[in-house]
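Following: one structure in structure tokens, then a few remarks.
Only one protein chain is missing from this complex, and each of the others stays in its spot.
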Amino acid sequence: MLVVMKPHATQSEIDAVVEKISALGLMPHPIPGAQRVAIGITGNKGALEAELFIFMPGVADAIRVSQPFKLVSREVKEEDTVLDVGGATLGGNAVAVIAGPCSVESKEQVLEAAHGVKRHGATFLRGGAFKPRTSPYEFQGLGEEGLKLLAIAREATGLKVVTEVMDPDDLAMCAEYADVLQVGARNMQNFSLLRKLGALRKPVLLKRGPSATIKEFLMAAEYILANGNYQVALCERGIRTFETMTRNTLDLNAVPVLKSLTHLPVVVDPSHGIGLRKHVPAMARAGIAAGADALIVEVHPCPEKALSDGHQSLAIPEFAALMEQVRVIAGAIGRPL
Amino acid sequence: MLVVMKPHATQSEIDAVVEKISALGLMPHPIPGAQRVAIGITGNKGALEAELFIFMPGVADAIRVSQPFKLVSREVKEEDTVLDVGGATLGGNAVAVIAGPCSVESKEQVLEAAHGVKRHGATFLRGGAFKPRTSPYEFQGLGEEGLKLLAIAREATGLKVVTEVMDPDDLAMCAEYADVLQVGARNMQNFSLLRKLGALRKPVLLKRGPSATIKEFLMAAEYILANGNYQVALCERGIRTFETMTRNTLDLNAVPVLKSLTHLPVVVDPSHGIGLRKHVPAMARAGIAAGADALIVEVHPCPEKALSDGHQSLAIPEFAALMEQVRVIAGAIGRPL
Amino acid sequence: MLVVMKPHATQSEIDAVVEKISALGLMPHPIPGAQRVAIGITGNKGALEAELFIFMPGVADAIRVSQPFKLVSREVKEEDTVLDVGGATLGGNAVAVIAGPCSVESKEQVLEAAHGVKRHGATFLRGGAFKPRTSPYEFQGLGEEGLKLLAIAREATGLKVVTEVMDPDDLAMCAEYADVLQVGARNMQNFSLLRKLGALRKPVLLKRGPSATIKEFLMAAEYILANGNYQVALCERGIRTFETMTRNTLDLNAVPVLKSLTHLPVVVDPSHGIGLRKHVPAMARAGIAAGADALIVEVHPCPEKALSDGHQSLAIPEFAALMEQVRVIAGAIGRPL
Partner (left out) sequence: MLVVMKPHATQSEIDAVVEKISALGLMPHPIPGAQRVAIGITGNKGALEAELFIFMPGVADAIRVSQPFKLVSREVKEEDTVLDVGGATLGGNAVAVIAGPCSVESKEQVLEAAHGVKRHGATFLRGGAFKPRTSPYEFQGLGEEGLKLLAIAREATGLKVVTEVMDPDDLAMCAEYADVLQVGARNMQNFSLLRKLGALRKPVLLKRGPSATIKEFLMAAEYILANGNYQVALCERGIRTFETMTRNTLDLNAVPVLKSLTHLPVVVDPSHGIGLRKHVPAMARAGIAAGADALIVEVHPCPEKALSDGHQSLAIPEFAALMEQVRVIAGAIGRPL
């Protein structure tokens, strides 16, 4: 259920609703909007009676939410959520770009990548310190050393740092160094990790699992919001299909569908989505044209020497050319970069 | 094998190569290019020796083709194939738009649709007279009556007619009324139909099967070319995946991959690709941004009353708005509409 | 709608119902059962009123059918359909085995295969004369010559012949030589072919398309029944998934689901279902344990030399060993071979 307050409801009227929800043994989620406050209710087993709330002062309406997802739903919050990450934004009208290497490999590499992507318009730096690899015998990332290098790159460039957290034990450490914590596709339904991220109140970039439906994707985000963290962005990065010529099948259908169902920002990852360096720019353009709020792109100073994902990483000049195209496409639909 | 002639090879030099191929019991496929002629060879079981041809006058090279598809491959013909359909083109730098109703329902409906899409920039009219329906109890199309109405609409508007042929028995009839014959997704591997279209020498729009790999898609086109018809366009219309919120999963990855593998024009069908009217424009934009040469869009004067696919058809004002966006996106990557 | 007659309804009572249905402009499908006759009605757009029939003499009930498929449904006909092919049966309690080479290659090959599979208990001979191949450059079958060889093998062994028909133009020819006409997976939704098979009244083995849902599979069979041919068997032969270690993913879930939804016999094809010779016996056993009524297995006198599908064909001694296992598994669930 969602209790929608009148535009000029007072704080004490809002507080009264929150208290009543708590008194019923349920959990209130006040969601401030540009016009008015709405209060989501979770924790109820069956349907709640609207009569419990609609006669309270300052309440405009109490509506049942028809989807299984609640807090992530546009029915609950109509306006776009904009993540404000120390001044850099994700969501809203402007298109943001997150770029950087798959793995952090060395100070030189990460600094060169960071300066390169900053120069051409990225506002976030991506880079993995903990790498989920199919094989236990492959490079697993530099760990804390990698996090420190990312922090150095942030200091040098002003870019905000996005990095993946795999293990709940590393959560505090990652949160210390990073600005946005990424949940990898394989961990999309690692519910214990999601719950802990909900408690942490640090922006989260949640990647869609390779075989997750859009509904499951939204429910995974719901785990984070239901635990109190509303700063979540959703990333489409390709699903698993029968096609083998491309690494994944980038499901751009998901972009307009998600944008209509949820207020959370939607990010597209063309690098994993197609997995072929020469075709990444085409899919980045298509992602923006489909309505994505941001891109996350793998960029490496020297893709041929990358320890992971070199086959899908752009060199800095390729990234520069891509940014030109993205700027034009975004402009064509009225969005600044 | 592909025999590449020198830029200024004479016709008699070309003929000599063709004759030698025939004399070997194989099939020659001369492919004229802007610079020079190449001659594809099909019908061989194993690899051929380059020595058979490289010492002949006018021959520049004889190269083995590494892919299982030959005549559709860019290795065999580097320049884009442009279908010239009585003056309207499909392929090349300009972006084309095919639009119209799912099914032809009445003279009023098809004329209204045709005038509407023509007014906003379409150059081809789509419309089904024979409809492949999952159930034998659903509307199966008007048959020849529908074809006649399409011809009337062509006369009235100058639009070229694209319509699906399902049954080889109807091939001659469809060819009489239509300008481009469409092979539906379910018939992509109906090899007897493909062979007959190869013999017919009428432009073909081949739709990708819902579970066809890109390689199988190209091999299906190869059936048409190998039987002598080089006028083929390929249409990505969504593949079948586990996602159920959308009718299909539009595989835009296939666009840049196809454009790099084949010289044939690539068309995107956002209507079937997502199956949700309100999201068709986003996917049409994305298709163009990904590099498609054309769009095929379902448009109906009154989608609410359509006998088929009303839920994914645009009304004419929606189509008009879409064309504005497509024009801008195409322009952003240097392509006129 | 299904009109269910009383157990002892007279022929003239049945005729009266049939006439009334025809008079309404609909199509009656009388379906004789062991206990009583039911009459399926197709051709209606909306729901029919039960009152139209329930007061007529001899009528027990008139029930609306809830599924989109009607004539194939167990709601319409409760007892198993048993195909009687000149004495050999498909369906019912006994388990049948169809075996033979992928392609007919020569008289020696087909006779050796036929005698081999007959000796170990097969009652049907499979063999392709027209082969649907992904590439136009691969072996396409011997055509009519192949059909003649199959007929010779039938004469020599008494096995009934199952062969694929690809082209409606070949239908009459195939029907002349074969006992059961197979529709290949790629043609499952070739509706013009299905309609013609409906008119032909020859038993049909319909293979599930690689990306067809169970519902679409049943609707494809419905096309054949709705056109008047009730002699149809359904064959699960593997669906397309993301797994690449096996040729297809044999969907044995479909066996009990189909058996509960339809009265038609269900056949399992372990050869295409897994595509790996050494694992065919395990999947054949599993198919029978899941409740299939028959198996269709590729057997070649010398798989190493097969012109097609050698990697998934059993040699005759392997087939002999498989039949031993199948006999025991079938017996374990009370079914003779």
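A, B and C label the chains in the order they appear, each numbered from 1.
By our rule, a residue touches a chain if its C-beta (ideal position, glycine included) is under 8 Å from a C-beta of that chain, and two chains touch if they have at least 3 such contacts.
Model, not experiment: these values are computed from the prediction.
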item: Full-complex contact with the absent chain, from C:I41, C:L149, C:A286 or C:L337; value: C:A286
item: Of A:P57, A:P132 or A:P317, the residue in touch with the unshown chain; value: A:P132
item: Contact residue for the chain not shown (choose from C:L206, C:A221, C:I274 or C:A294); value: C:I274
item: Hidden partner interface residues of chain A, rising order; value: 42-44, 68-70, 132-137, 166-169, 186-187, 189-192, 209-211, 216, 219, 222-223, 226-227, 240
item: Hidden partner interface residues of chain B, rising order; value: 240-242, 244
item: Contacts of chain C with the absent chain, listed as residue ranges; value: 211, 213-215, 239, 241-246, 249-257, 260, 273-274, 276, 278-279, 282-283, 285-291, 325, 328-329, 331-333
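Keep this in mind: only the chains that are shown with their structure count from here on.
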item: Chain whose average C-alpha position is farthest from chain B's own; value: A
item: Chain closest to the middle [Cα centroid of all protein chains]; value: B
item: Whole-Å separation of chain centres (CA-atom averages), chain A against chain C; value: 50
item: Multi-partner residues of chain B (at least 2 other chains); value: 211
